[in-house]
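A single protein chain has been omitted; all remaining protein chains appear in their positions.
Our next item is chain A:
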């Protein structure tokens, strides 16, 4: 007796994601989305050639941990002022979040302390 092989149509397929979403599995989604995502990556690399290979590295996360807090050490500031005398203090530069080397935040770089507290407009 000839045994017919089972056809794919005979197999029961369990649905993993809702049918309305054309990206029914992450693989398909990744493949379809790969072109735009890679194109976007190429755009970014073209604009910023010095961008590191892996964004998930520790520099990136360290920035996240510091979350844009401003550092101001009055001791450093005054010592730098005394050293420089008449010369200008190095200004904050484009990236105010970095605290490295000679970069010393100046009072102008610091965010202003908030004024007196007012009732929320949601309660108005």
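Details
In this section, contacts are C-beta pairs under 8 Å (C-beta built on N, C-alpha and C of every residue); 3 or more make two chains touch, one makes a residue touch a chain; residues count from 1.
As a convention for this text, contacts and distances are computed from a predicted model.
This complex has a chain not shown, and the name its UniProt record holds, of "Tax1-binding protein 3", "AP-2 complex subunit mu isoform X1", "Serine/threonine-protein phosphatase 2A 55 kDa regulatory subunit B" or "Auxin-responsive protein", is "Serine/threonine-protein phosphatase 2A 55 kDa regulatory subunit B". Within the entire complex, the positions of chain A that touch the omitted partner chain are 16-23, 26-27, 29-31, 33-34, 36-41, 43-45, 47, 51, 54-58, 61-62, 64-65, 67, 69-73, 110-111, 113-114, 117-124.
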